[in-house]
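What follows is a single structure, written as structure tokens, with notes after it.
Here the complex is missing a single protein chain, while all its other protein chains stay put.
Up next is chain A:
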């Protein structure tokens, strides 16, 4: 197990390095120039030169990369040119928001998707199966922005139960925080729940036909216990894989949903940074996202270990 983890971590390092290089190089292809953008209306050549020097923009690309990477290794993600703030502070400010949103969305997806998938597999070909499949199809085909707007219309405008947008830190008021987050979380979770349901159903159908499920029933195990003890664990691998992927996607920013509900998360930070040619911020966000992805994949691998004893020996 430890050796396996060490191997995985060893692979993670070059992955991160390559990812950071790619993003660093790609940014140079963006039209526009930071120094010019920052220098204001007059475009004073002296000011531009000063900015160029200050942010090492006059140095060749590889040198700039090394300078930046050195900073990252020391925990310094650079400074946002636009906001005049350390990128690390920006990330630290936005990450908890996105993290909370992602966790809530994932929780909603699991709570809806997994039981619905189990139910439709157990009741295959019966009414419950068709209803669950119908709901899943609905969840897959509804665009996030439309569902978001409709929810705002219904719960905020019509019923007036929830705030239409905005964000309250949980430290201020947990209730208000949850009220603000529940709609975007549901919109994000809803789409994932549909995919989750389909995968759970497929995995469960396979497991339900297996010989060991017949053995369990021949032992006199009650139907619910057959599902909970014997099936779910064996059906868990595809669900974990999907969960890790979707969670990673959520963390890299649910741009559209964050925009609709004005949630100040990663997605918004990233979009703003790209528009402002705020390279340091873009790089910082990307490197954080990539790291989170890798950590999540690692966690998924650990989860495989826990559900599949065969892997433990390898």
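The rule is simple: contacts are C-beta pairs under 8 Å (C-beta built on N, C-alpha and C of every residue); 3 or more make two chains touch, one makes a residue touch a chain; residues count from 1.
What we mean here is this: contacts and distances are computed from a predicted model.
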item	value
Undepicted complex member, UniProt protein name, chosen from "Amino acid/amide ABC transporter membrane protein 2, HAAT family", "Phenylpyruvate tautomerase PptA (4-oxalocrotonate tautomerase family)", "Oligopeptide transport ATP-binding protein OppD" or "RNA polymerase sigma-70 factor"	"Oligopeptide transport ATP-binding protein OppD"
Sole residue of A:72, A:221, A:245 or A:271 that reaches the chain not shown, by the stated touch rule	A:221
Residue among A:36, A:144 or A:234 touching the omitted chain	A:234
Contact set of chain A toward the excluded chain (per top definition)	210-212, 214-223, 229-230, 233-234, 307-310, 313
